[in-house]
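Of the protein chains in this complex, all but one are displayed in their positions.
Residue numbering begins at 1 within each chain, and the chains themselves are lettered A and B in the order written.
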Amino acid sequence: MAMQGIGKVRAHQTQNEGLVFEKSSPGKKAYKLPPLDVPAVDASSLLGEAHRETLAALPELSEIEIIRHFTRLSTWNYAIDLGMYPLGSCTMKYNPRVNEFVARIDGLADAHPYRPESLAQGILEVIDLLQRCLMEITGMDAITLQPAAGAHGEFTGILLVRAWHESQGNARKKVLIPDSAHGTNPATAAICGYAVENLKSNADGGIDLEALERQVDEETAALMLTNPSTIGVFESQIHRIADILHAKGALLYMDGANMNALVGKARPGDFGVDVMHLNLHKTFSTPHGGGGPGSGPVACKAFL
Amino acid sequence: MRYLPKSPAERDRMLADIGAASIDELFEVIPAEYRFTRDLDVPRQQAESEIISYFRAAGAKNATDYASFLGAGAYRHYRPVIIDSLVQRGEFLTSYTPYQAEITQGTLQAIFEFQTMIAELTGMDVANASMYDGSTGAAEAVLMAMRVTGRHKAVVAASVHPEHREVLHTYLKYREMPTALVGYETETGRVDLAALEAAVTEETAAVLVQSPNFFGVIEDIPAIAEMAHKKGALLIVSIAEAVSLGVVKPPVEADIVSMEAQSFGVALSYGGPFCGVIAAKEQFLRQMPGRLVGQTVDRDGNRGFVLTLSTREQHIRREKATSNICTNQALVALMATIFLTVYGKEGIRELAEHNLAKADYAARTLAAQPGAKLLFTGAPHFHEFVLRTEEAPAAWSKRLLDEKIVGGIELSRWYPELKNATLWCATEVVTREQIDAAAKVLAAAPVEA
Partner (left out) sequence: MRGFYGNVGMFIRALAYILANGPDGLRQTTEDAVLNANYIRRKLEDLYELPYKTASMHEVVFSDKRQAARGVKTGDIAKRLIDYGFHPYTVSFPLIVHGAMMIEPTESESLEELDLFIDAMRAIAREVEESPELVKSAPHSTRVSRLDEVAAARKPVLRWRG
């Protein structure tokens, strides 16, 4: 077979493993609570009707079985740590281990979000420094770190666009989206109350300037553009694109999914982008963890 | 740069193979006027030891040795050590969303186990693979109810977490979906049933309540469900404190449950990442947002798991999707799955009972201090309670901080009518000594001259 001699792979050792529920048997335990230092209570009399009589059918296992169960499951996964993960659009780069280490430091990992600010100065400093770094990297003037992921960032960004148009007296009706865009783009525009208008790509897979000029009007709120585009190409006409939009009072939104091609080499804020989101789990090496958590900060120009 | 696996000679060889004279040639597609030529103004490259020192110093500034009675949607519970040992296995940590089922069975089976556990705990038929957090989950649940019923109004209890209500407001803002707010009964802190009955109409898609609610009070779910269902509306129950399900009856009368699973072994981390999840009755499955893992067989008949019902999602449906959600909280859901496996059927009950006992003792002890009084005593609580003091909370809070105790949070920031009222939480990690110390400080109000 052709594979011989060039394939890097050998059969990887994995073991069969059932569902955790199938390994359970009553009376096994993996926990021990400390003795109760306050008087015990009778839950059923305290809660009355609200007391839970039937327990949830959670598994009952010992600690070693839990370790083996999840370790065996883990061996069924491919991962960046095992080899190249060339999943386009997802930026599957190395996830540095020091990141994991520092995120678990006492005082950061156990900080309650409602603790008094006087007891949260350390975390606020971290947030402030990250914001300043991201604004410098994007060339934008303001940033919010709140959105939980890229799509959530898009939602925040388009709401921002909408709020700005409203402050100008007209929320406008549509958002232009190239046919090469991520599916989250049209889904986002729709939930922000905008009609989605498709923009056909030109022969190079980029924005067709003539089509853009035809389609942008006084009811266009924004163009959602991925740059570099999803075919990995930089929109070299980016300044023209921005000019066409701005001439009609529309804004340029950039999906920052592909920022890994630009950091330190070009800044969206310099080439006409008004608002954009980043994906910390793509460009900035936070782990994908099998689908999340992510983080999707939104950066914008001062007038927004 | 220590993360980059290339020598200068290798880079040169690659450039030669590509046929480029220099790396800059590859960036020539960027118009010259937009090429960034100076150094980014970010801190210089740091050694690993420097990075650790920086974050340790930041952590120390945050003060780590305080006792805390804070809750209000983010809860301090003990996190078994094996959670972090297991989720830091590279195969979990550094893999992507399990689109390629053959090489992501580990993540897929773990999510299937998560879905099962959440369905068991909440008394629902099915649960999804996670949402960003409890607040966005509740908002998505309301949108889901609107799709199911074809109606466009929501009734929301004022005793739902105020920040969750704000998020809901943002989500609904541009969809012409008005919400009616229903107040709470002053004796019990429960949703005002008479007002609720008046607010629910034939146009109501969903009634959203939280239980235990923001005041820690367990709502009368069967009564609320009846009112919602009588008008054909769906009942959504939001659960901010998942550990309560160890001892509190699950809201089986609800149609949709939106839960924040942070309590199941997820660090507070100043508020995120957390782990929302939506569970529902089976008949609403196809309107559910977020990823779902289903069981199937492979070509040889072996059991396996896949992402399923993806025709609901954005990458297929684009602007017609049930939600724009893409990234979820898979790794955090894995933490919750491990946590629930560690405690198991009996352990989750025992843990919940410890919480109940600590809060009961704390409530009685604090309320026994001069000038202090419990509010909302007419209904059962889980591990949070509201205390009203004669002395302004700002005054005793400061005295508590001097003793390295963070007391309850002031409610007037969200409920102006609840003057001098504070929300306290006592989980299993709070000790009797800390409760007694807090009580002593409360009692020591300076005598008025």
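In the analysis below, a residue touches a chain if its C-beta (ideal position, glycine included) is under 8 Å from a C-beta of that chain, and two chains touch if they have at least 3 such contacts.
Since this is a predicted model, take the numbers as computed values, not measurements.
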> Of B:Y66, B:F112, B:F215 or B:F385, which sits in contact with the chain we cannot see?
Replying inline: B:F112
>> Touch as defined at the start, partner being the missing chain; which of B:I23, B:L181 or B:A392 qualifies?
In response: B:I23
> For chain A, which residues reach the chain that was dropped from this view?
Replying inline: 1-3, 6-9, 11, 14, 19, 21-22, 57, 76, 78, 80, 83-94, 96, 98-100, 102-103, 108-109, 111, 113, 123, 126-127, 129-130, 133, 137, 144-148, 152, 155-156, 179-181, 201, 204-206, 228-234, 258, 260-265, 280-281, 284-287, 293-295, 297
>> By the contact criterion defined above, which parts of chain B meet the unshown chain? Give residue numbers in ascending order.
In response: 1-6, 10-11, 13-15, 17-20, 23, 26-29, 39-46, 48, 50-51, 54-55, 73-74, 96, 100-103, 105, 112-113, 115-116, 119-120, 125-127, 132-136, 161, 163-164, 167, 170, 267, 269-274, 285, 292-300, 302, 304-306, 308-311, 315
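Rule of thumb we're sticking to: only the chains that are shown with their structure count from here on.
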>> Just the number, please: Cα centre separation of chain A and chain B in whole Å.
In response: 17
